[in-house]
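Got a structure for you, questions after.
Every protein chain of the complex appears in place save one, which is left out.
And then chain A:
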Amino acid sequence: MKVNKFLLFMIIAAFTALIAACGTESDDTKKDDSAASKTPENNTAAAQETETEDLEGSVVIDGSGTVYPLMARLAEEYMINEQEGVSVEVSRAGTSAGFKKFLVENGTDFNDASRQIKDEEAAEADKLGIEVKELKVALDGLTFVINKDNDWANEMTPEQLVSIFLADGNVEKWSDINPEWPDEKINAMGPNENHGTYEFFYEKILDKQDMNSNVNLQQEYSTLVNLVAEDKNGIAFFGFGYYVNNQEKLQAVGVDFGNGPVEPALDTIAEDGAYADFTRPVFTYLNVNHAKEKPQVRDYAIYVMNNINKFAGETGFAPIPETEVQEVISFLEGLK
């Protein structure tokens, strides 16, 4: 019994010590960590550009899952090459869900968005006194994907595509679109209401007409990729990036806007490209108050704009015109 009592005492003592240690000890180690890791960086950075100051703190980004790969890539490059002391955190709850975290007291610093901010969201920002700046970061082509074994519907007109997703489109089977196509039910899918891609599709492509209630709406793009890859009669829409990384599983529908079918590709979804009718800009919205208060947020925003076109292509986006980039940068540099 003596041994046990001793052991119990030791365990309780150890836990107490741990709780007590958590606050103080960990803060020290953290400082040591950042100091130790910063020193070599400091030297190299100082050798290259003497005027760069070392920043710290965090930059919190949430929002669109479509824009996420691009923003995550930029965040990582920034932390490796620019400011190692700054922690840039990127989440992707979806554009609308992200705006809910952006438009609150002490909300996120950036909200990635695959559609423009809505009037009611802008009104909410005004009410809270949050100054919001829209940063257009890239161009994305809304891509319709079908199963690899689907050898009939690889080319469609915008009207045909829209009719599949409309409540009163009178299309249930492929044969309803073209009598020569199979007499089989179409399984239409897409991202759900949390996503800006859904809203862009509903507002700009469907022109706010009711969507067919049979459309299978999903939270995750990976789910859509897998569903279409396994379903011969599946068709789904999402950003070009999710298609370009899954070309071995899916094929894109070539859209005939009147001058023959156009496949979405980096050059066709570019500014004034042949796919322009289904191309949309994607954004990140900056909390300007945060950018003024926190130097790391402003610095990161400038970094994003300076490097956005460098990383757009590899993550499946088309670049935006350089003049637009420079305009935004001069705005950001004016923030103090």
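The rule is simple: a residue touches a chain if its C-beta (ideal position, glycine included) is under 8 Å from a C-beta of that chain, and two chains touch if they have at least 3 such contacts; residues count from 1.
Here, contacts and distances are computed from a predicted model.
J.: Consult the UniProt record of the chain that does not appear here and report its protein name from "Carbon monoxide dehydrogenase large chain", "Cytochrome c domain-containing protein", "Phosphate transport system permease protein PstA" or "Monovalent cation/H+ antiporter subunit D family protein".
T.: "Phosphate transport system permease protein PstA"
J.: Among A:G94, A:G241 or A:P264, exactly one should touch the missing chain; which is it?
T.: A:G241
J.: Just to verify: which one of A:N81, A:N154, A:Q209 or A:S222 makes contact with the chain not shown?
T.: A:S222
J.: If the hidden chain were put back, which of A:E76, A:E159, A:E293 or A:E333 would touch it?
T.: Checking the options A:E76, A:E159, A:E293 or A:E333, the one contacting the hidden chain is A:E76.
J.: Given the full complex, what residues of chain A touch the hidden partner chain?
T.: 1, 4-5, 7-8, 15, 18-19, 22-23, 26-27, 29-30, 33, 58, 60, 62, 68-69, 72-73, 75-76, 79, 87-93, 101, 106, 220-222, 225-226, 241-242, 245-246
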